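After the structure tokens below, expect a handful of questions from me.
Note that one protein chain of the assembly has been removed; the remaining protein chains are unaltered in position.
Moving on to subunit A:
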Amino acid sequence: MARATSQLYLDGVSVSFDGFKALNELSLTIDPGEMRAIIGPNGAGKTTMMDVITGKTRPDTGEVFFNGTIDLTGEDEAAIAELGIGRKFQKPTVFESHTVWDNLELALKAPRGPFATLFHSITDAEAARIGALLETIRLSSKRDELAANLSHGQKQWLEIGMLLAQDPKLLLVDEPAAGMTDAETAETAELLKEIAMDHCVVVVEHDMDFVRALGVKVTVLHEGSVLAEGSLDHVSADERVVEVYLGR
């Protein structure tokens, strides 16, 4: 069925923490090349869903498949990253005591073993790629700055740059616009749309203007399962969705 042709396939995934069901029979299919926005109130399970996909949390039940055939539930974080799933965290996490450049170099797609990195010298192609990424995320002038000294918005962008540097097939982006000004938010939406042209992207975001700017199919999560799915106009017309958002 749908699984074979999907990029990401979740079926009946449940996760509970001390009896509390963070994910409850969650099923979701993302097609190759698709960009999907995930919304939902606080505690809906959005981040937990990403934890399950990236190997941080093991589901109690349910299936998670990548590329239609690769079972992710038995793999660890490093293996899943190597398969081509990149993640941007809700709270921006960059390597603070490294420079912007080094952050990107570490993320850059390259052999990941200790001996490969021990004898690695940066190639011209890699340097050019990092240079191009710096342009994309508008941090060229900060390349030698420690990541710790960046503003919140810049850290968000650096993390998106690191995500791109990995050149993953699927990008999981958790609240990229959190803490950004309106102008930055609009720019971030543009950037993600650009990225989505040749990547499969799943974006979690609370900011409705941002989601509207993306103009893609929206999935509403609530209490660990899918409440509604469709265009933003379609889901925001859904009574249950309105209730969930207003009822908080």
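Criterion: contacts are C-beta pairs under 8 Å (C-beta built on N, C-alpha and C of every residue); 3 or more make two chains touch, one makes a residue touch a chain; residues count from 1.
The rule is short, and it goes like this: contacts and distances are computed from a predicted model.
When the unshown chain is looked up in UniProt, the name that turns up among "Permease", "GMC family oxidoreductase", "Cytochrome B" or "Amino acid/amide ABC transporter membrane protein 2, HAAT family" is "Amino acid/amide ABC transporter membrane protein 2, HAAT family". Within the full complex, the residue among A:5, A:69 or A:93 touching the omitted chain is A:93. Contact with the undisplayed chain is limited, among A:5, A:61 or A:117, to A:117.
Interface residues of subunit A facing the missing partner chain: 54, 56, 76-78, 81-82, 86-87, 89, 93-98, 102, 105-107, 112-114, 117-122, 162, 166.
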